[in-house]
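Comments concern the structure below.
Of the protein chains in this complex, all but one are displayed in their positions.
Per-chain residue numbering starts at 1, and chain names A and B are given in the order in which the chains are listed.
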Amino acid sequence: MGRRGKRRGDGMTPRALLEWVGAKGRAFVVAAPLAWLTLFFLLPFVVLAKISLSESAIARPPYLPIWEWAEGVLNVSLNFGNYLFLAEDPLYLMAYLGSLKIAAAATVITLLIGYPMAYVIARAPQHRRNILLMLVVLPFWTSFLLRVYAWIGILKGNGVINNVLMSMGVIDEPLVLLQTDFAVYLGIVYSYLPFMILPLYATLVKLDEALLEASADLGARPFVTFLNVTLPLSVPGIIAGSLLVFIPAVGEFVIPALLGGPDTLMIGSVLWNEFFSNRDWPVASAVAIVMLVVLVMPIAILQRTQSGKEEAN
Amino acid sequence: MRRSFSLRMTAFLGFVFLYAPILSLIIFSFNASKLVTVWGGFSTKWYAALLQDQQILDAAWVSLKVALMSATIATVIGTLASYALARFGRFPARMMLSGAVTAPLVMPEVIIGLSLLLLFVALESLVGWPAGRGVDTIVIAHATFGAAYATVVLGSRMGSLDRSIEEAAQDLGARPIRVFFDVTLPALAPALISAWLLVFTISLDDLVVASFVTGPGASTLPMVIFSKVRLGVSPEVNALATLIIVSISAVILVAAWQMQKSEAQSH
């Protein structure tokens, strides 16, 4: 009884006050990150939407305000012209479709390469598993930009591939590999492969080996077991991995900029050029808003699979 | 067994695919020829040239500053956010917080970069801050999406943490804040290091977001590299890439090895 008595005596702090401080501490833990993210992540989208409705101008910043307060009159001018412009010029539609096509195809290829890799890692003995996983993750930690750059040296006219093939006499003239859609696919698959392997590995490693043994015991050949047991159970990993590749690939800029050619139309590059070359901020904003609308569904699906996973844990 | 062999072969080729470009990058950084991909003998002259290149050195310094600051800020925000999400159960704005920390992970960089730039411009004309753009604004941008990565790394660790050790500390008389510093933080240490390192390397690597939110004074290393390689391959960039890749890999491997050691001890 001495301890409690002493604490009450010297502190002179009523319990209510202590609780208030405790509650404040909790509130701070929530409020600090929330405030930061609201200001620097959520609010920017509001501004983005606003600018997409303003008119481009030669000024600093290069757009006109959407409302003006003059002589007691509030003038709001919402300019939907940027969106109409996107709809009228086929360039933009082609760029959106091109991005979706390239991202989707690259996602499928990544899945086809990533799945066997994830499977082998998940079935490897424990000590080797960590090493293999590290080998997958390591390139992801090192520079993305430099890894894309590495492909230039491999693909270009007098690059590694052409040099090897020509010295072996397979070809007489260098192949055109760089600045093609092929190079863009390669770049995306290469850069995003770890994003595919990790979620696939996470679901495959949790797969109870006894299920496979049970299936084999009941007479299924390994491939049948794979189709009936492994594949269905790894669907969450397939979905998560595919979306983690697809979503950023749609908005990709660096890969088409470095590896793509003049015919490679991707919306990330279009946005970049609107902003940096044409200095048309409102049109760039409209491009971004439309891209968000296109991506909102896949992002929502990804969020749901992730939060479902959290609840299952 | 045959099937297993072909499967392993596929995986092996996958790893070759992952590492061959990096390897060629490193090999050709020691190429004496200026043609980069045509071997002209062993040389380290491009490393020497690198040290003379003031533009690259300046950019490296900017990038390092940005990465140090943004990794630290992002880790603090990520710690608070993941702690709130893992420990407070249901609270107002929970949905908003969890959405705001996961969305940046998949948001295309061009959108993050553009929208943040527009915010900075709008804020400047509205409240006069941030006055101009440069290192500060890049740090804010990197800390923001870095916080999302930090939250994911810390959250998964926080989730696997045995809550009863925190309760035990509280039961033995530690106030919640004390519990956090005595028990939670030490248990999180490996995850804190991973989170910090992850944000650090992402920041060091970012081209797109930084290009949008930077100002005239501040060019980061990826921005300089990008402008150089757009003109074609350059042996100097190969040397720089080798240095970056080797040093980052070394740090990551040492960190992973240390972590595995401490993991083995705690079990």
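Note that in this section contacts are C-beta pairs under 8 Å (C-beta built on N, C-alpha and C of every residue); 3 or more make two chains touch, one makes a residue touch a chain.
Criterion: contacts and distances are computed from a predicted model.
Visitor: Which listed name, "NADH-quinone oxidoreductase subunit D", "Protein N-acetyltransferase, RimJ/RimL family", "ATP synthase subunit c" or "Spermidine/putrescine import ATP-binding protein PotA", is the one UniProt assigns to the chain that has been left out?
Guide: "Spermidine/putrescine import ATP-binding protein PotA"
Visitor: Decide which residue listed in B:Ala32, B:Leu68, B:Val135 or B:Ile165 touches the omitted chain of the complex.
Guide: That would be B:Ile165, which touches the missing chain.
Visitor: Among B:Ala84, B:Val183, B:Ile202 or B:Val224, single out the residue that touches the unshown chain.
Guide: B:Val183
Visitor: Residue by residue, what part of chain B touches the chain that was omitted?
Guide: These residues of chain B touch the chain that is not shown: 162, 164-165, 167-176, 178, 182-183, 186-187, 265-267.
In the analysis below, only the chains that are shown with their structure count from here on.
Visitor: Calculate how many whole Å lie between the centre of chain A and the centre of chain B, each centre taken as the average of the chain's C-alpha atoms.
Guide: Those two chain centres are 14 Å apart.
Visitor: Okay, in this complex, where on chain B does chain A touch?
Guide: Against chain A, chain B makes touches at 3, 7-8, 10-11, 14-15, 17-22, 24-25, 28, 35-38, 77-78, 80-81, 83-84, 88, 91, 93, 96-104, 106-112, 114-116, 118-119, 121-122, 125, 140-141, 143-145, 147, 159, 176-177, 197-198, 201, 204-205, 207-208, 211-212, 222, 225-226, 229-230, 232-233, 237-238, 241, 244-245, 248-249, 252-253, 256, 260.
Visitor: Which bits of chain A are touching chain B when the two form their complex?
Guide: So the residues of chain A touching chain B come out as 22, 25-26, 29-30, 32-34, 36-38, 40-45, 47-48, 51, 61, 113-114, 116-117, 119-121, 130, 134-136, 138-139, 141-147, 149-154, 156, 158-160, 163, 190, 193, 222-223, 243-244, 247-248, 250-254, 257-258, 268, 271-272, 275-276, 281, 284-285, 288, 291-292, 295, 299, 302-303, 306-307, 310, 313.
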